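Of the protein chains in this complex, one is absent; all others appear in place.
Let's look at chain A:
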Amino acid sequence: MAVRQVAVVGAGPAGLAAAEAALSAGATVTVIESAEQPGGQYHRMLPRAYQATHPQRLQHHWRAFERRRRALLHPDCTWWPECTVWALEQAEPGMPPRVHVLDGSVDGTGRPRRVLEPDALVLATGVHDRVLPFPGWELPGVFTAGAAQALAKGERVVVGDRVVIAGTGPFLLPVAASLTEAGAGVLAVLEANRPATVLRGWASRPWELAAQVGKAAELAEYVVGQVRHKVPYAMGQAVIEARGDGRVEEVVIARVDPDWSVIAGSERTLAVDALCVSHGFSPQLELPMAAGCALTAAGFVEVDEDQRCSAPGVYAAGEITGIAGAPAAVAEGTVAGWFAAGGAPAAVSAARRRAAAGRAFARRLARAHPIGTAWPDWLREQTVVCRCEETTYAALCRAAGAPTREDPRAVRLATRAGLGPCQARICGQTVTEITARAREQADAPRAEPHRRPIAQPIRLGELAAPAAQAGPSDRPNMKESES
């Protein structure tokens, strides 16, 4: 059989594992990553220019990562850092799509275009934080928890000195740990779900957890760390409003019921200089959607046990298939890379079992940290829902209530919600939910907020210039020289 060419998009835990597995199955591999360095969100690295003597101090599982990123130096691997996949184009039926790449720094100009035609494509593009709207969430000083994490881990910038971290999910804990390590004062970590909800989610089917001891141990480490640093961790509490003149100055904290409705009279205010929020994660779906991959009911990329998507020749791995943490992303990447390279099933049965356990873990995590259905009660008429276009809650409800607007797209056109620079990445799901709720029908026509044929911005001049048909090694390997 001819050597298979595998393209991997994303060099986070999943993409790196996919590259490693595809190489060991004998394929030639091209790894495309828009950042300068591999690692993704979990192994976000310090800039090389910081010349850090102890970069591993901010990392978990550093040695495994060091080994995995060596895959990029393999003679059959082409590493394309600072290259962004901006479109996928269906070429021939039964084949994976053509991969359109822009070579150069994000949002640059005159970046050369390249086109790859791989035998198989692995998508490992990860997630971004999901943040529900609340009054004042658009104030400067309100960050996603991921932003605070990325700035602290990746640049050593601390977002503030009096910080509240709020939302739901175990991710709030590593963020608290990073901020504390970086010298910020973390006043409180607020998990909106109550212990009963979290325990019910975790404690059902405990055998599923055994396979995930790696992640469980890491979580336990955070909890112990919390105790040591004495960061108050409270459950059943939420930040329901941010206030301030031109920037966040105080937050309103309330106790909430299991459905996240506010318990009247429980509100209190706290002076802060930064607020970090995460209510979960949204997958970066533009590329899977462009490839024609089916999604699950929860809105992640649907894969089979071999990490195969519904589109031919396309595999998906990591958190775009569900939120289960970095170890599960690695297992999925291993499976995806191996099968994309045409490897025989028997050799990856262990990774397949770990990936299946990861999927079970993802289901538990989702059950343990659900988004309470009553959150829209936090909103006021003038609360901004779409940050880009500043569409208010009242405007959305009005538009959704109009009988002519059965189609969620009509609501968007009428209110401009989701039509600004972020193209509904931040508000898409929220607008769909508010629209459905406003119409009091649970199964409103499904919006597809992720259909963005242009996955990443490209400038007109770049589009007009001809693209190079790139073989996998057309660009000199830009090897990672750092140790």
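Criterion: a contact is a pair of C-beta atoms (placed from the backbone, for glycine too) under 8 Å apart; a residue touches a chain by one contact, two chains touch by 3 or more; residues count from 1.
The working rule: contacts and distances are computed from a predicted model.
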{"item": "Missing subunit (named according to UniProt) among the choices \"(2Fe-2S)-binding protein\", \"ABC transporter permease subunit\", \"Hydrogenase maturation factor HypA\" or \"Transketolase\"", "value": "\"(2Fe-2S)-binding protein\""}
{"item": "Touch criterion as defined above, residue of A:105, A:373 or A:469 at the omitted chain", "value": "A:105"}
{"item": "Touching the absent chain when the full complex is considered, from A:29, A:87 or A:148", "value": "A:148"}
{"item": "Residue in contact with the excluded chain [from A:124, A:256, A:348 or A:388]", "value": "A:388"}
{"item": "Absent-chain interface as seen on chain A, which is shown", "value": "34, 36, 41, 46-55, 57-58, 105-109, 128-129, 138, 140-144, 146-152, 155-161, 181-183, 246-247, 273-274, 284, 387-390, 420-422, 425-426, 457"}
